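For reference, the structure I am asking about is given below.
All protein chains but one are shown at their positions in the complex.
And then chain A:
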């Protein structure tokens, strides 16, 4: 990821316009290499030719599926011939990819391919004279067979247990069936599996419909089509469909943040392009981003979480940030402490959208290279700000240990030195006022920069475990686009219990708000064997609280009211004031 660092920022010079031109030309092979260089060249550790041949064999082996999906079948025989010529197992092993799929790498996939290929020959012969409805029927049954053999193959492999047992999966593929990304395992080894997703979505599309959700036992599978990409989430966490759809939307936005919507346009123009090459090494950033949904409600609430900090220290931060932004002609300035926001300087008229801020912090925090480098300058696309262009992010870790990180965003690609000067001055200003120490101290006290239920007053629901029924809460100030929540404390000190918390909120939130964000319910109380959740929308806030399941509901209401009154008194310390 050396290209993210300042000395090599010139490598990014071809901005969106030139990039788009470049992408439009030449064969897909050339495009891939070219972009690979632009992306920093770390996308594949294997020779392109080896990867290429292996992918071709996958493409060939999943031929039948693409044929089912309605794509051009004319290359079928040619591709099948290729499959015979280069044994898939061999080439997959050669490339060294796919062994970490959890499903035993390439083998099951290739076994599936073998089944498909054996079925494909008579099938393709039968398909030619059968147009229209008959063809659809034929495709559907072939699809059924292919999916069954995939299920059998995945199921037969012992290593697949771990892969299948994951609480959540995310897959991204192009609408030509090419794998782009998977949260677990390797895209390469899952090519056959993704081809089935593609075939199913395309089949439903050919019926004049669009596949949205499949429910199977405790699993919810959500499908989303965005431009030339298909995105799929599989979850057994109990999260509602709306939450998963939002997460897929954000995953797509994150892909755009890295690649801009040129990616979409290029795929639309040339479906045979191998999109995975573009991502070059950023898969881990995406995986960390997806994992953050399990612990952070930022995406669900469309709000950010500020760091709890003394009001005077925050004031200093904001003043310094604002002057840095003005001096360097940047659009936004953000000071992050880990995933929380210490301060934010933004023009009132163009406030940074919560989703963009989420992507920005994921982009910056997810990549270790920013942390390792003294200063970095990298293009990022913030889709809510402008989906077609890059902003240029100057990233500087003021204190890598506490995760204190300054990000200045400028629309100009030659702004590095201006931004660096402003950042240096800001760093001096903060150091003089002792802000870094104040932040380090804030991160060390109980709660680690968040509220801490055992340290809160008993009237507001605080107290040690056993003395209060309040287990966790989220308090959102919609006008500020911010929320606060406490650190996990007993009884939620076990990860297994912690991972139940966000899905429970997500269910309540999905019931209360429509997908467009309109409130359908103003009060929601639910109690089951494991917890009671009370949520309501007040005049200036939304509150979501989880209690011990045995708590009386009147007591829950009273506690929530006192908690909100107490938080109101702590606003200066808890929230970032609006700036500019």
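Rule of thumb we're sticking to: a contact is a pair of C-beta atoms (placed from the backbone, for glycine too) under 8 Å apart; a residue touches a chain by one contact, two chains touch by 3 or more; residues count from 1.
Note that contacts and distances are computed from a predicted model.
A chain of the complex is left out here; the name its UniProt entry carries, from "COMM domain-containing protein", "Dolichol phosphate-mannose biosynthesis regulatory protein", "CCZ1/INTU/HSP4 first Longin domain-containing protein" or "Electron transfer flavoprotein subunit beta", is "CCZ1/INTU/HSP4 first Longin domain-containing protein". Residue-wise, the contact with the chain that is not shown comes from A:139, picked out of A:139, A:178 or A:450. One of A:181, A:203 or A:273 touches the chain omitted from the figure, and that residue is A:203. Which of A:490, A:519 or A:572 touches the hidden chain is settled by the complete complex: it is A:519. Seen from chain A, the chain kept out of the figure touches residues 122-123, 126, 132-134, 136-144, 146-148, 150-151, 154-155, 164, 169, 193, 196-197, 199-200, 203-219, 221, 234, 236, 241, 507, 511, 518-529, 534, 536, 553-554, 557.
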